[in-house]
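Below is a structure I'd like to ask you about.
The complex appears here without one of its protein chains, the remainder shown in place.
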Amino acid sequence: MAELTLVEAVNQALAYEMAADENVVVLGEDVGVNGGVFRATAGLQERFGAERVIDTPLAETLIGGVAVGMAAQGLRPVAEIQFMGFIYPALDQMLSHASRLRTRTRGRLTCPMVLRAPYGGGIHAPEHHSESTEAIFAHVPGLRVVVPSSPSRAYGLLLAALRDPDPVVFLEPKRVYRLMKQEVLDDGEALPLDVCFVARAGQDVTLVSWGAMLHETLEAAEQLEAQGVNAEVLDVATLKPLDMRTILDSVSRTTRCVIVHEAARSGGLGAEIAAGLAEQGLMSLMAPVQRVTGYDTVIPLSRLESHYMPSVTRIVNAVKRALEFA
Amino acid sequence: MAELTLVEAVNQALAYEMAADENVVVLGEDVGVNGGVFRATAGLQERFGAERVIDTPLAETLIGGVAVGMAAQGLRPVAEIQFMGFIYPALDQMLSHASRLRTRTRGRLTCPMVLRAPYGGGIHAPEHHSESTEAIFAHVPGLRVVVPSSPSRAYGLLLAALRDPDPVVFLEPKRVYRLMKQEVLDDGEALPLDVCFVARAGQDVTLVSWGAMLHETLEAAEQLEAQGVNAEVLDVATLKPLDMRTILDSVSRTTRCVIVHEAARSGGLGAEIAAGLAEQGLMSLMAPVQRVTGYDTVIPLSRLESHYMPSVTRIVNAVKRALEFA
Amino acid sequence: MTKTTDSQIVARFEIEHTRYLDEQGQPCGELPEVAGNADLLRDAYRTMVLTRRYDGKALNLQRTGQIGTYGSSLGQEAVGIGFASAMTARDVLAPTYREFSAQLWRGVSITELLLYWGGDERGSDYSGPREDFPICVPIATHCCHAVGAAYAMKLRGEERAVVCVLGDGASSKGDFYESLNAAGVWHLPVVFIVINNQWAISVPRKRQSAAQTLAQKAIAGGIPGEQVDGNDFLAVHDRTAAALSKARAGGGAHLIEALTYRMGDHTTADDASRYRDAAEVEAHRADDPIARLRTFLEGRGLWDAQAEEALLKDCDQRIDKALEEYLATPPQPVEVLFDYLYAELPEALAEQRQQLLRESGDG
Partner (left out) sequence: MTKTTDSQIVARFEIEHTRYLDEQGQPCGELPEVAGNADLLRDAYRTMVLTRRYDGKALNLQRTGQIGTYGSSLGQEAVGIGFASAMTARDVLAPTYREFSAQLWRGVSITELLLYWGGDERGSDYSGPREDFPICVPIATHCCHAVGAAYAMKLRGEERAVVCVLGDGASSKGDFYESLNAAGVWHLPVVFIVINNQWAISVPRKRQSAAQTLAQKAIAGGIPGEQVDGNDFLAVHDRTAAALSKARAGGGAHLIEALTYRMGDHTTADDASRYRDAAEVEAHRADDPIARLRTFLEGRGLWDAQAEEALLKDCDQRIDKALEEYLATPPQPVEVLFDYLYAELPEALAEQRQQLLRESGDG
């Protein structure tokens, strides 16, 4: 069993499934010889050939749409968008076609595709390279949106996505690509989609997060533990459809909830979670829900980036406010 | 003073501002001789010339991007997307450029543009012609998203949008285009942006809506009145930035809130409103917030459309549940 | 802009235009192979006429509120039947909203067409061509699907090809160009048919692009492009057949611009008299693709008034029967909104589905 980074786990899952299912093809900019700008597809072209690991022209509408066409013809395309900041031209294809092909044709044609993209800030990247607009995709009926937070989640969730009969937008927190290593058995075992994971059990407050921010959130939980606060941390993992049940269960026990994401606050996925609580969990809430998020601003260039991103201290402070509320 | 439909009010506002400001130009598919497929730009090309009322090639990325370039050069472009279902190729331009030009250049270049699109369902339109994805735009920092609900709101809000120094996405509820007439004085008076309007004052429950659904909501309020329930109805009007203050004030008096929109529920703007209540209005809420919305499905073709759209009865029932909650 | 020195020509291109029958249905030179295939010609003619009868009926159904917004293909029948008859059943069609002639040829039923235009998704669950794409409304987005499907065929080593149909308006959209370029660089079995009917709603061809021809758009993608007279069935069929054989044999992608004319309004929601001269339309009336083929068939003794009469009767019977079937189709249960959203309904949506069942009663 190897110690892998998240990006290596992505690579391992892709390789596993390409070996297991000849219908799986990988496409995107620089995914071939170069193995992807983050090395997520490293070695795949060598192993599976240039016909199955396809360098595309520089055209994201095309990448999304070609994947839809391939999927309709029975392939299982895994399309890579190089950075989430360049995913928007593919939105039309995901929203108007991928998410609807089954519905529109009453099941005659389907769209088993995965659209992968590295996302999020915190690595001092150039302009337009730090986007977290997962909420846009999470609003689209018929899509799944999945975000892994660790190497083992990446491996298991990506395998599940690759085998899912419907389109999945798989967003990889690039700040975590090489942040940590985990032992990841290459056993082809998928993790379940559509459920939140309990990343840390606790009873005093529920912290909800996903992707890179889960790490700040867990660290905040550690700091709080030292101060006698026992926080439960949920890793949402599948953002759409959202497993509100697990969140509600947790909050019904803890009575307090802080949601953490780096995307802009207004209309972020945190809104949907808070709304779910206001609708279905109101009576268990002993304190206002709080969102610790990116501000409703353009994510700044690197020099000010750290002020934009939710920090451990911001999370800890929010939890304290939640606990102090009476 | 003329009795105008909503689409005529749009036309009147465009004509007023084109006459007042020679920098205003109108562009889009079929906006010229044809006057737009809904006649929103009827007569403008005749009056202001083909150089200022511009038929574009069939290319929505272009339409969004050309407007950005024009705006950067000091024009005030008003770009029309023929239906909201075809707006997605322009999202990249709105998100990556229009909303950021001022921030990115520290005010050196700005983007005073309006992107208009008819939106929403309920007119038994063909596939892809009934979209309500306002929440996608409302998540984008730096944009304004404005939705009129009546002829007079359309006139006043559109004038405000046309004069705003920043980019505005102006979504016109096409089901209301010819639903009603109102006297609209062509006096060039703009309405304020960034504030909710009280469409109906009341004290028992707060109903929040915008666009076409405001009419179902008002009708529900009428029916409720007959049953002794006095509902306050808010017309959000500017969806981004969201005037949460007015909503909170109302709910602090009524203690109950039902949000109505036709977009898919998960991640719709209703989520942001409910989240705002869970964060800042929790203690005034005597009942769970409720969202009466489109389902998290693809909006169906016309035969099933009415089952998808929130109906007066669904709203009334939701209000009753809110009031019965104890 | 004069140039002084050392320059050389590094690339040259030509766009060819093909027609075999003139406006009067007379051969204007040596005829292609298909001209000798009497059965095919008659079948093609029959389906062109069926298309036109259906078209007229559909317009009426729209007027009487029995179907929704509808776009006629009047005057374009030779294009659709021309390219469709050059396809095999195993080829795949990626159509837009105006290609029901081709869809009929490929086995989509009239009932299905009516269901679709009548607002019922079951109309896209084609009993005939199971792998054809459904009608694509967002202009040019299906060009990318055609490329993806063609990639799958090539990868699997199949002798099949994809036909992607789009309009003159659609040829301005980035999706089309990105697709041409990818089809070129990947050398895929896909043929793009650009139906240049001179109008994109109210925008005339010359305000859509400064390109002298739309066929030359292919040059940007590094693939061959050519023009055909789209009102000449023989030309459309022959050139498409050639392009498809080449494509299936590994010869790569191709583009055909078919010149025709949209005789009707854009759709029933449109009023073309607002933006185009009646005289222009009249001028085109003389050049009718169906009349052209009929004259040719009659000249060869392959068709006569009697055959015509029988055909019209048969068409109307088929259409009436389909209409009955359409009107008798029981409504879909409301929960179908959820039932084809995912392969399996996610638990998170179970309650919404219940709610729909509860509330659709309240409606």
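Residue numbering begins at 1 within each chain, and the chains themselves are lettered A, B and C in the order written.
Throughout what follows, a residue touches a chain if its C-beta (ideal position, glycine included) is under 8 Å from a C-beta of that chain, and two chains touch if they have at least 3 such contacts.
All values derive from a computational prediction rather than experimental measurement.
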Original post:
Among the chains included here, which ones are touched by the excluded chain in the whole complex?
Top reply: A, B, C
Original post:
Per the definition of touch given earlier, which of A:Asn230, A:Thr246 or A:Asn317 contacts the omitted chain?
Top reply: A:Asn317
Original post:
Where the complex has a chain not shown, which of C:Ser124, C:Gln198 or C:Thr213 is the residue touching it?
Top reply: C:Thr213
Subject >> From A:Ala125, A:Leu285 or A:Val319, residue that would touch the chain that is not displayed >> reply: A:Ala125
Subject >> Contact set of subunit A toward the excluded chain (per top definition) >> reply: 29-30, 32-35, 37, 55, 57-62, 85-86, 89, 124-129, 265, 295-298, 300-308, 311, 313-314, 317
Subject >> Absent-chain interface as seen on subunit B, which is shown >> reply: 25, 51-52, 54, 56-57, 59, 61-62, 64-75, 77, 92-93, 96-97, 101-110, 141-142, 144, 164-166, 194, 241-245
Subject >> Where the unshown chain meets subunit C, residue by residue >> reply: 1, 3-20, 28-33, 172-178, 181, 184-185, 187, 207-213, 215-217, 219-223, 227, 238, 242-243, 245-246, 251
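The working rule: only the chains that are shown with their structure count from here on.
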Original post:
subunit A to subunit C: how many Å between their CA centres?
Top reply: 40
Subject >> Cα-centroid distance, subunit A relative to subunit B, in whole angstrom >> reply: 30
**OP:** Going through subunit B residue by residue, note those that touch at least 2 other chains and give them in order.
**Re:** 61, 85, 89, 127-128, 295-298
Original post:
Which residues does subunit C have that touch at least 2 chains other than itself?
Top reply: 121, 138, 174, 341, 349
